[in-house]
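Heads up, one of the protein chains got dropped from this complex, but the rest are sitting where they should.
Letters A and B mark the chains in the order given here, with residues in each chain numbered from 1 onward.
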Amino acid sequence: MAALVVLLIALTLSGGLYAAFAPADKAQADDTAQSLAIEEGKKLYQVGCASCHGTGGQGSSDGPSLVGVGAAAVDFQVGTGRMPAATSQGPQVTKKKNIYSQAQIDQLAAYISSLGAGPAVPTTNDYSPEGADIAKGGELFRTNCAQCHNFTGKGGALTHGKFAPSLEGVAPKHIYEAMQTGPQNMPSFPDTTLSQQNKKDIIAYLNAVNGDQTDNPGGLELGGLGPVSEGLFAWIFGLGALIVLAVWVAARTAKAKKS
Amino acid sequence: MSSHDIPEENLPAEQDTAHGAVTVADEENPFADPGLPPHEHRVQDIDEQAARRSERTVAMLFTVSMLATLGFIASYVTIPTDKSIFVFPIGHLSAMNFALGLTLGVALFAIGAGAVHWARTLMSDMEIADERHPVEASPEVKTKVLADFKQGAKESQLGRRKLIRNTMFGALALFPLSGVMLLRDLGPLPGTKLRHTLWSKGKLLVNMNTNEPLRPSDVAVGSLTFAKPEGLEENNEDFQTEIAKAALMIVRLQPDNIKDKRELEWSHQGIVAFSKICTHVGCPISLYEQQTHHVLCPCHQSTFDLSDGARVIFGPAGHALPQLRIGVNADGYLEALGDFEEPVGPAFWERG
Partner (left out) sequence: MSTASTNPNPAGDAAGGSRGRAPAGERLADWADGRLGVYTLAKSNMRKIFPDHWSFMLGEVCLYSFLIIILTGVYLTLFFHPSMNEVVYHGSYVPLQGQMMSEAFNSTLHISFDVRGGLLIRQIHHWAALVFLAGMFVHMMRVFFTGAFRKPREINWVFGFLLFVLGMFTGFTGYSLPDDLLSGTGVRFMEGAILSVPIVGTYLSFFLFGGQFPGGDFVARFYSIHILLLPGIMLGLVVGHLILVVYHKHTQFAGPGKTNNNVVGMPLMPVYMAKAGGFFFLVFGVIAAVAAIAQINPIWAIGPYRPDQVSTGAQPDWYMGFSEGLIRVMPGWEVNFWGHTLVLGVFIPLVIFPLVLVAIAVYPFIEAWVTGDRREHHILDRPRNAPTRTAFGAAWISWYFVLLVGGGNDLWATHFHLSINAITWFVRIAFFVVPVLVFIAAKRICLGLQRRDRDKVLHGRESGIIKRLPHGEFIEVHEPLSQEQLHTLTSHEQYQPVEIGPTVDENGVERKIKGSEKLRSKLSGAYYGDANQIPKPTVDEYKELTSGHGHH
């Protein structure tokens, strides 16, 4: 792990230096920058990804082919720290601390996109709450997402230890990418069946009901898990408090000390 | 427990008197009931100052309650309904609910605490024994009641006049039938309603999200789409009842991955359409794992394999999800090639 980190730092530095000293000719900058990014991405890929996904992204027994998954998939998988995955896996790859910079992720994405066309990374406009219909988003969320991720995105169980993760604190961009690309066992919701506007609505709804500023008018949310946590709370703090009081009501008052 | 191991002669002699005054009083029966212990005084019983302190505490609690009620009224009048506040560690919540609940809670709790404190510290705590009396009546009472009953029964002549008795029982037994009859119109008879859905030949598969008919190219491998029959709109009067049967789940598999022959036949280029309604007790099943092709029910965890005719591989469901036979119409849209061939949703007696 340490070796990997050192290598990454070195790569970042070299990439940064290269960027700093790169020729500033605007006319051909785009093209050059693009091919440079692919080049850099390929290097990163060989270090971090090739062992499972194959040297050319063709996939192996340890990891699926990445041809045609698109930049959005890379941005999601690496950006949420799911990739590179740890060597010993549980039922599914979980999110963890991301060790790549956004610039490196973009380079990786550029490389993977060069292997075959796929969904691009969404722009801020795609997932900003402006122009979104929150109520429509709620209906879409309950139709398409709540069955796995719970009413307000608290997550839920799947078969054999797999689970749909909580959507709390997940960046809107990553939610958008997940819908688009269907990471791991999540099905994808491509634009052909869940339009861009639909996705925008869903993200706006999630932000309204499961964001930092979300109001829980009634008080403690109790995990947003429904009757199980409510039942536990009623037993422990409702009935529990009442039993403590019952002990006080029924107990004998302290007697005066005999002198 | 350890006392088992200690021979009695080894115990120190002072054991008997070690505990002071209380020794075994009754020579005949050391386990005899010694009777109620003597009443001991509380501080408040002998110290008037302590009693006054209790009095003040009780009065203070009642005063707190009055203030809390005033607080309740003030909160009701002044706080806007949509006002949200942040309370650590609870989070953002409705100011109105929080203020009303706490003031009401305090107002009530203080009354209760005051009353209990009053009872515990100032009211007499002398224990009183009350006699119980057996519930059963004495034999004389019993004899009298039975005799009265026999007398009454005899005077009614119910035993002698069998005709009256039998017709009365008949009448009493029959009249509740009117009540049962009246329940008949609670609902229509089932008929074959559970066997049919809105799907029929040529009905387009309409995307739930966009309300547009689906084309095969819209449905990607690994994606999940929900569909309803063309013509069913959310504001239709019977939308809820129809969607409860007609809801459809559409996924696309690689045709090579489809193990069931009939499933493959009824699919279109690997696109398969299954009922979204679980065959266990009718939850809308849709937790689709695109890598395993398994779909899990969130209610009771029945698991179906969509690559193998949606057969049950785990959980309490009794049979596979019904599949809808689909094809493509002349305009290139996905269409149903008929209704489901078997009833959707939970099994029932007439299902067969």
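Definition applied: a residue touches a chain if its C-beta (ideal position, glycine included) is under 8 Å from a C-beta of that chain, and two chains touch if they have at least 3 such contacts.
Given the structure is predicted, the values throughout are model-derived calculations rather than measurements.
Within the full complex, the residue among B:Leu104, B:Leu198 or B:Leu264 touching the omitted chain is B:Leu104. When the omitted chain is restored, the residue from B:Val206, B:Ala220 or B:Ala247 that touches it is B:Ala247. If you put the missing chain back, the residues of chain A touching it would be 90-91, 133-139, 142-143, 146-152, 154-161, 163-164, 205, 208-209, 216-222, 224-235, 237-239, 241-243, 245-247, 249-252.
Within the complete assembly, residues 1-4, 6-13, 15-16, 18-19, 22-26, 29-37, 76, 81-82, 90, 93-94, 96-102, 104-116, 118-120, 123-125, 127-132, 134-135, 183, 186-190, 193-194, 208, 226, 228, 234-235, 237, 239-241, 243-245, 247, 276-277, 280-287, 298-302, 312, 314-319, 345-352 of chain B touch the chain that is not shown.
By our rule, only the chains that are shown with their structure count from here on.
If each chain is reduced to the centroid of its CA atoms, chain A and chain B end up 34 Å from each other. Contact residues on chain A toward chain B in their complex (touch as defined above): 140, 143-144, 147-148, 156, 158-159, 162, 164, 182, 184-190, 192-195, 198, 213-221, 248-249, 252-256, 258.
On chain B, the positions that touch chain A within their shared complex are 40-47, 84, 90-94, 97-98, 101, 116, 120-121, 125, 207-210, 214, 217-220, 222-226, 251, 284-292, 294, 296, 298, 301, 303, 314.
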